[in-house]
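Of the protein chains in this complex, one is absent; all others appear in place.
Chain nomenclature is as follows: A, B and C, assigned in order of appearance, with residue numbering initiated at 1 for each chain independently.
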Amino acid sequence: MGSNMAECHPVAFRWPMKAKLNGAKLVHVDPRFTRTSAVADLHVPIRAGSDIAFLGGLINYVINSKRWNSDPFFREFAVNYTNAATIIGDDFKDTEELDGVFSGLVKFSEPAFWPYNGLEGRYDNATWAYKRGPKAPGPVTKDLIAKRAGPPFDDLVRSLKPGPADKDPTLQNPHCVFQILKRHFARYTPEMVEQVCGSPKEKFIKVAELLLENSGRDRTSAFAYAVAWTQHTYGVQMISCCALLQLLLGNIGRPGAGVMALRGHAAIQGSTDVPTLYHSIHGYMNAPSALRPHETLRDYMAAETSPTSYYGNLPKFLVSYLKSMYGAAATAENDFGYDWHPKILGDHSHIACFAAMAEGKVKGMCCVGQNPATSLNGGATRQALRQLDWLVVKDNWLTETATSWYLAPEVKSGEVKVGDNKTEVFFFPSTQIAEYDGSFTNTQRMLQWHSFAAKAPGDCRTDSWFYHNLAKRLKKAYAGSKLSRDQGWNNVTWDFDPDAGEEPLYPGEISARKVLREINGYQTADPKQHLKGFAELKDDGSTTCASWIYCGCYPAWDQNLTARREADPPGVPGAHLKWGWAWPANRRVMYNRASADLKGNPWSERKRWVWWDATFVNPPDPKTGKPVPRGKWVGYDVPDFGGTKAPDAQPKPDGIGLDALSGTQPFIMRADGKGWLFVPAGLVDGPLPTHYEPHESPIQNPLYKQQTSPVHKVWAPGKPYNKLAVVGDPKFPYVISTYRLTEHYLAGAMSRWLPWLAELQPELFIELGKGLAQEKGIKNLDWVVVSSPRGHIRAKALVTDRIGVMHIAGKRIHHVGMPWHWGWMGLSTGDVVNDLTAWVGDPNVSIHEGKAFVCNVEKA
Amino acid sequence: MLVGRRDFLRLTASAGAGTAIGGLVGLGVTLAPAMARAQELRIKDAKTTPSICPFCSVGCATLIHTVDGKIVNIEGDPRSPHNEGTLCPKGAAIYQLHMNPNRATKVLHRKPGAGDWEVVELEWAMDRVAELIKKTRDETFIEKLPNGKLVNMTPAMFALGGATLDNEFNHVCQKFWRGLGVVAIENQARI
Amino acid sequence: MPEAMGFFTDTTVCIGCKACEVACKEWNQLPAENGGVRELSGDSYDNTRRLDGIHWRHVRFIEQFKGPYDGRWLMMSDVCKHCVQAGCLEVCPTGAIIRTQFDTVVIQSDVCNGCRACIAACPFGVIDINPVSGTAQKCTLCYDRLQVGLEPACSKACPTDSIQFGAISELRTRAGKRVAQLKSQGVAAELYGADPSGPLGGLNSFYLLVDKPEVYGLPRHPELPTANLAKSGGLSMASAAVLGLLAIVGLRKRRMDEQSRGGPGNV
Partner (left out) sequence: MSDTFFSGAPHWTWLILLYFFVGGVAGGAAFLAAVLDWVGGAEDRPVARSGYNVAAFGAIVSGALLTIDLGRPLRFWHMLFQSANFPALMFKGWSPISFGAWGILLFGLFSVLAALGGMAEEGRLHNPTLRAVGGAVHGGVAKLVGGVAGLFGIFIAGYTGVLLSVTNRPIWADSPWLGALFVASGVSTGAAALILLAARRGATEQALARLSAFDTKALVVELLVLVVFVVSLGALNKVWVSFWGLILLVGVVALGILAPLWLHLQRRPVARAARLVLLGGFLLRLATIFASEGIEHYRVTAGM
């Protein structure tokens, strides 16, 4: 669901196809009959944007099914490994009681200093919390902050520990998570699924039965999703909903199970881990923010540390990160330079920045390997770009973004004059993959090194070279400045030039190995002493490590584990631990403690992955020299658990971090060590997934009075460049999805210039059903005009039965689809499909709603 | 030699059923198997460098063959547990990412309001961009918000891109901008 | 002499990704048509349309639907069949087309003079002129790779192993098992070209199909072009004989001519 794996990840799809040959069942739930559907055992059509209704229907079906209620495996997994038994506070009100919203909904007013959060409402999540017993006595957080306690910061972390949560292992308490979710999903019946999703009831039930048959001790099922689950105003909730279902089915932390994110770019995982994203700093720590209590280092730690999970170590991660930023200048006295670190003002995400740019609030932009002129409400984006004082584009090809100042459709049509555009524009040519060293992190969190093979032509330089050489120039420009605001920059360490003996690939080129070394981390006192894993991190500045999650990928000066290419021999389970390096700690399946039962034995022989070997003789503790009792977690993978923590281990009363968890709590990054069916904190749009309609929808929400997510984002509301359709807008009666094709990539910069790829899909098209084509008098290959409230584009019609009419809530609704790879540059050119999309998005992650909106189609 | 016999039998059959013309055998010509004329293996004597596909996130391993520093072939690395030597059409076309006459190789500059690009020197362009970054930073830097909160940042510059680029780039990029106090750092992962 | 080598293409696992097309072009350095600038064909996702001198692999897309979402989408990667009895090889007047030690059929580009007889001779429409070389070209089953023990580029690239390369005898066994598996699942699967006693003595690139061969653009009973030689030649000679007789009779010396003038006419 939410992915067209065969088309967008064809090589990864090799494995589901192999499983299919071995008897696995492949189900594809999608608004289109795609190349994935073509080889699936079952294709189920679904209206774009209604996935939560479908998944909610599955949850309802599963927990009421005979199999789920008769096989003890499911209950054992749910009661012990999830928070099904946990009791939620009495004040919590569900959507059942409030007709589509949860308790805690309040108004949001935009702060004047950065009014680009796109929010009208937000949830105060206090009522979603677990019902807890009294907190243990001890030092108070506020006092410790005031006292500037630490390092070490253990007392601060300990002071954050809440009282124990109430539980009902019988799952009978009406306030326990299981009973709440049972009530919550009760209205998601197969009939309702058919009404909301347009998916035939029989096919829906077939999917549910297949899932039940293929889950349990002996079998597992996996879901694969991609941006068809993220590009919604409630995308995070779709994924959360799937995780909920998979937890109920015991399909998390086990081989062949899980919710797999199929990410879209070679290093998109890496660019999220090593965050070129505004909201986080290395290793998923939240960026210090003006909107949160992040005033000082200790305030930040108090607000962000989860004391009873592995995140209890956050002070170590943060201090090691600050050391990597500010080096020797970062001391305990100056809070490791925390105050120099910039804080965000709110939402500085892609769309928020363009909305601000359109209002002249963003003056300069560096665009490296991305092509926004063809993305997200393209017309508005290009208008925003024209407000810039300066724009740098660095890419392998002259992209639409580099050329929009003179070639954009509105410039070509004469609507906008080239001379009126006062932006100073630069284009720098880039190197290609074979022309430099570096690592990518793939969708499995695996870092893989690629090596230089050939020199790039002309002025092509690596993208790292660009920032490296700018940094050197700016270091020089600010050198000697006494202004307080320049101290941060002046203290930033910048040492990426190759060491003596290592030839730079290009004049002034960085050493990529040196960068990865800084990411991996080392002993501050001796940079040649690399850190072997995040367990070595300290919160006193003695360790320097940019990214705690990448710690261990470069465990010694000359040991780059990302460059390993040694696969397991055929016939073994195949974790391939010596191929590349996966974070965290080279683990291939996360939370894999869940692959064993409470006692630490594999759930079944067939699904053996990581288990407890009670007879294992451990060496004495290397630090204390004390003997360690027998027993160790062993298996095919690196265990995601305390290595010698026995299944019957109990939490230490005053323990923080992993010491606060027992031997049966596999989800060590969660505060209670359990998989969350109900999400008490962390999601801004509700603790349970709920079906809402996309912002632009042809129908009223059939499930609740609440039409859309009450807290979803609308940027530039009411602006002429972000017009939105009303519910059931007769001018835009059709549902449209945008998507990728196998033959092209993204906005086309990396494919439309390649003759071999361009000839395979040479022109933009719209796929529309035969019924709609007939109604509109459109024949195959006719030019059609597709319009949304934001704009209109031309495309050739591909008339097909692979997409078509659906019966939704008593209405016939036509579905159309367009690949979005085109623009005006390259060998294969076409209109910009994103000129149709809107600046609306998900409140958790600010992603846009590109998969479900409305349009009109007319013969040109 | 199974093949030869098959061909021989077939020829005999066709001759038997054929006409006078058809029955004539070829002069010095046979349809029996033969070595084709030498076809030089393109990657003979090539250097092999391990690499990774730069397209989607599957992380297929590739092998780059170069002769005298020039790329002659790129194909899947059969050792990889991800792709076992296979590739998709984009992966199979990586060669053309490199060996492509359409590649941009020069630095271009457009002055404000100008109607055309100018080809400029790389070093000059870098100096100019550094100058613009400093100017914008100095003009827009916020040390404290009106409410007194220390923020040490500027929202007026926007850095975009990174998901198609290396981890090392991402580190250098975010360190550069965060070091300068620029927080609006984004990449394709957002959209 | 090595064993006969070839392809077994299991169309039921083809995902239509066209990796085979590009991998082939990459290895064999074939150009894109018109430099890659083309028009949409409108024929499902197939913009290659056919095999020719610069497209040695072609993925076919067949949409079979009764209504919206109700049907199937067949895909097949097509290639030279490397026929055991090859029409192209038979007619080639220059000896450019040969049978290799792997029982594959290869056009030697330095011998071919572009007469194009092979194009018309091939029952599958595999061969065409490569505008760059001016010679007829088609899949060589990566003869250069085979000689050093490498797998052909297309089958190596194929992500789902729809294209399988190997010794024909082994591939036939594998294909037979796959057909049995599919039949047990109620799928009407048939092999095309796997039978050495079938048309053209079997194809060294054979297919597993789930519909009639015509649906996939394959002739049901492919024949050698020389099947027509005897009949066509014979009738031509008969025609020549009749006309010759008429000429001899009609163009005899004047004496005879004058005699016949008053007569009832010639025989």
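By definition in this document, contacts are C-beta pairs under 8 Å (C-beta built on N, C-alpha and C of every residue); 3 or more make two chains touch, one makes a residue touch a chain.
Treat the numbers as computed from the prediction; the structure is a model and nothing was measured.
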Selected residue (touches chain absent from view) among C:Val13, C:Ile54 or C:Val126: C:Val126
Residue among C:Ala96, C:Cys139, C:Ala194 or C:Leu208 that touches the chain left out of view: C:Ala96
Where the missing chain touches chain C, by residue: 43, 46, 49-52, 60, 87, 90-96, 110-117, 119-129, 133-136, 214, 216-223, 225-226, 228-229, 231-240, 242-244, 246-248, 250-254, 257, 266
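By definition in this document, only the chains that are shown with their structure count from here on.
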Interchain centroid distance [CA atoms averaged], chain B/chain C, Å: 33
Distance between the centres, which are taken as Cα means, of chain C and chain A, whole angstrom: 48
Length of the line joining the C-alpha centres of chain A and chain B, rounded to whole Å: 25
Junction residues of chain A - those touching two or more other chains: 10-11, 14, 742-743, 754-757, 760, 827
Per-residue multi-chain contacts in chain C, two or more chains: 17-19, 21-22, 26, 159, 161
Contacting residues of chain A [partner chain C, same complex]: 6-7, 10-11, 13-14, 17-18, 20-21, 33, 35-39, 43, 45, 741-743, 754-763, 765, 769-771, 780-781, 796, 798, 800-806, 827-828
Sites on chain C touched by chain B in the complex: 1, 4, 17-19, 21-23, 26-27, 29, 84-85, 89-90, 95, 98-101, 103, 106, 108, 110-111, 140, 143-145, 147-148, 151, 153, 156-159, 161, 201, 224, 226, 229-230, 233-234, 237
Residues of chain C touching chain A in the complex: 12-19, 21-22, 25-26, 31-40, 42, 44-45, 47-48, 63, 65-75, 159-161, 181
